[in-house]
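The other protein chains are all here in position, but one chain of the complex has been omitted.
Lettered A and B in written order, each chain numbered from 1.
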Amino acid sequence: MQQSNRLRPFFENITFDRVDNEMILNFGPQHPSAHGQLRLMLHMQQEQITKAHPDIGYLHRGMEKMAENMIYNEFMPTTDRMDYIASSSNNYGFALAVEKLIGLEVPRRAKVIRMLLLEVNRLMSHLFWLATTALDIGAMTVFLYAFREREYLMDLVEDYCGARLTHAAIRIGGVPLDLPDNFMADLRKFLDKLPENIKDYEDLLDKNRVWLMRMENVGVISKEMALSWGCSGIMLRASGVKWDIRKEEPYELYDEVEFNVPVSDKGDNYARYKLYMAEMRESAKILYQVADMYEGTSPELMAHAPQYISAPKLDIMTQNYALMQHFVLVTQGMRPPVGEVYIPTESPKGELGYYINSQGGPYPYRLKLRAPSFWHTGILTDLLPGHYIPDVVSIIGTTNIVFGEVDR
Amino acid sequence: MRAYTPKDNVQAKSYYTDRFWVAPQVAKSAVSDDEVFAADLEAIKAKFDVLDAYIQVEQMIVIINANDNYAVLELLKNECEYTQLSEMSAIDWLDQEGKFEIFYQMLSMTKRKRVRIKCKIDEKEAIQSVEKLFRCADWSEREMYDMFGVVVNNHPFMKRILMPEDWEGFPLRKTYPLQGDEFAAWYEVDKIFGKEAREIIGPENRDPARIDRYDTKRFSRLGHEVPFGTDISQGEPDTPLVYQEQEGVFMIDKFDAQKSVVISDRHR
Partner (left out) sequence: MAQHQVNYLKDGGLPVALTTIDKVVNWGRSNSIWALTYGLACCGIEMMASGASRYDFDRFGTIFRASPRQAELMVVAGTLTKKHAEFIRRLYDQMTEPKWVISMGSCANTGGMFNTYATVQGVDRVIPVDLYLPGCAPRPETLQYAVMMLQQKIRKEPASRSQKPKRLM
């Protein structure tokens, strides 16, 4: 039996007195192919869209406000929930921003582990993108295949940090744990199989007639539009701008590894799809190189900066001063210097930036999360008009937006 | 007497700060150290007042007058090759000086440089929109209005973006508490069931440390799950991990752990 409540049907008090054929279509906020809680108000002329209003905020959880009320280390798990498909890359962005603010240098083994995590996360994210986009367009097989591979990657991350989805695997100043024994062997086993798997997906999709019809020349983003909308990552590279922060402003060990940045100048859905596939291959290449770097690094995992970072567990358990310092850092939090910093990193979705304004207190005075998906959602306003209803789904798919990141 | 709580800044504060604590500063260097930035700064200085400029963490920060914001960004975009506005937002300094600080984070892909343009406005003052230069400012400015209440002039669609349109208050201001005000606490109840339902549904539990183990209306302990609202003050039953009822289920085979296969190699 239904209980009464005050909710009334939409459009109850709208009178349609105009005689043109314009129809208003409400898409979302809970739509299976919206990749989260996107609501679109589409003005239609028959099947064609004339105006689009993306409405976001259905997953706004107030993360920036939370950051202002949390000590720096406390905020780390919250960053997981931003881009929850590749959570380590969010952890990393935040850790890097705070490290730059303090001026910390991270030990080499921690850098290697971070690189491994970042690239594993990139693979996870791209596989997930492929799975969901293919599912939206109707390729159920690819969904099942891509999820199969993604599960192996999740096993790897789980072996490392114990969590499947929300890793919190990176700390400010390093990483908390060393790699487990079987990690490298499992990773190599997976990487050896990956090219075959990617080839499987491409065999299924590349020349598939339905896939081509839904992808080719749909959702074309010009170079000017991509720049003006602040696009980054694959959205930008598919439109002919060769800009990858890993290459241009290298952080961590990206200047020591060799990889290509795939670019396309088509700007349509198909170009983006090809770039995702190419980036997976590049990630595998990076992972092979980083795996070789691991051997021969000294076992330190956290930077030595007693003012900001707790000492290693052994010191805390044996030395009185280290224990006191640890107590102060856990209860009161570190106090970074006064200043502000904006640090961009290349997350799987694009440029993930953290702006931190510190006033010397244990809480950031202002923390702004620059999430790439926010602008990739905004671009739908200009991108959708002129397209047809079925194109909406494929365009949303290839923009690769995650709503934890859009709304924060 | 009730304890005094400051109203101008209700964010978390450190409960202990050493008397002689002097916060260190992130190093600033002069703009002349970097010739690319120096050239850009000269270009800005030629036409506009620059209140301050320095380099911090490899990025140039230029502080300008608020009414120059559109013109400065136009100059940077058209003449200095800063083609992308990667981020913009506001910072609340109402408590200290009664002003909002607006920052624009710019990126030049050809020079591989990043510049932050900052300016300050009064609380009631509006700022010029830069949406004509960078389309992405459309949404950023809406977000800024939504979160801080900073009004932007010449904006095509000045509406709330993240919060519902009928929301009251600007969440990222320092005067707004983290857990929301009275309006926020009852928002969904008022909207769905009406104000008269407040008493039936009850207030939110906002205390994350509250544990009431006899409250089985909300939760029960793991391994001791009981139906909704059972009184467990006289002890609670053990609920073993069962997948099916003991006597079996009509037309369904019973699960047998002995007969099932455990796969040891997950890459199989």
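The definition used in the following text is that a contact is a pair of C-beta atoms (placed from the backbone, for glycine too) under 8 Å apart; a residue touches a chain by one contact, two chains touch by 3 or more.
The model shown is predicted, which means the values in this text are computed figures rather than measured ones.
*Asks:* Where the complex has a chain not shown, which of B:Asp8, B:Glu35, B:Asp231 or B:Glu245 is the residue touching it?
*Replies:* Candidates B:Asp8, B:Glu35, B:Asp231 or B:Glu245; residue touching the omitted chain: B:Glu245.
*Asks:* So which bits of chain A touch the chain we can't see?
*Replies:* Per the touch rule, chain A residues meeting the hidden chain are 1-5, 7, 29-32, 36-37, 57-62, 65-66, 77-78, 80-81, 84-85, 128, 131-132, 143-145, 147-148, 150-151, 154, 164-166, 403-404, 407.
*Asks:* Which parts of chain B are in contact with the chain that was left out?
*Replies:* 163-164, 171, 176-181, 184, 187-189, 191-193, 197, 200-201, 204-206, 208, 218-219, 222, 225, 228, 241-245, 249-252
Operating definition for what follows: only the chains that are shown with their structure count from here on.
*Asks:* Express in whole angstrom the distance between the two chain centres, defined as the mean CA positions of chain A and chain B.
*Replies:* Taking the mean C-alpha position of each chain, the two centres sit 17 Å apart.
*Asks:* Which residues, counting only chain A, touch chain B once they are in their complex?
*Replies:* On the chain A side, the touching residues are 5-7, 56-57, 60, 62, 64-66, 68-70, 100-101, 103, 152, 155, 186, 189-190, 193, 225, 227-230, 232, 241, 243, 248-249, 332-333, 335, 337-344, 351, 353, 355, 357-363, 365-366, 368, 370, 374-375, 378, 381-382, 407.
*Asks:* What does chain B use to touch chain A in their complex?
*Replies:* Touching chain A from chain B are residues 11-17, 21, 23-28, 56-57, 59, 61, 83-87, 89, 91-92, 103, 105, 109, 112, 114, 116, 134-136, 138-139, 147, 160-164, 171-172, 176, 178, 191-194, 266-267.
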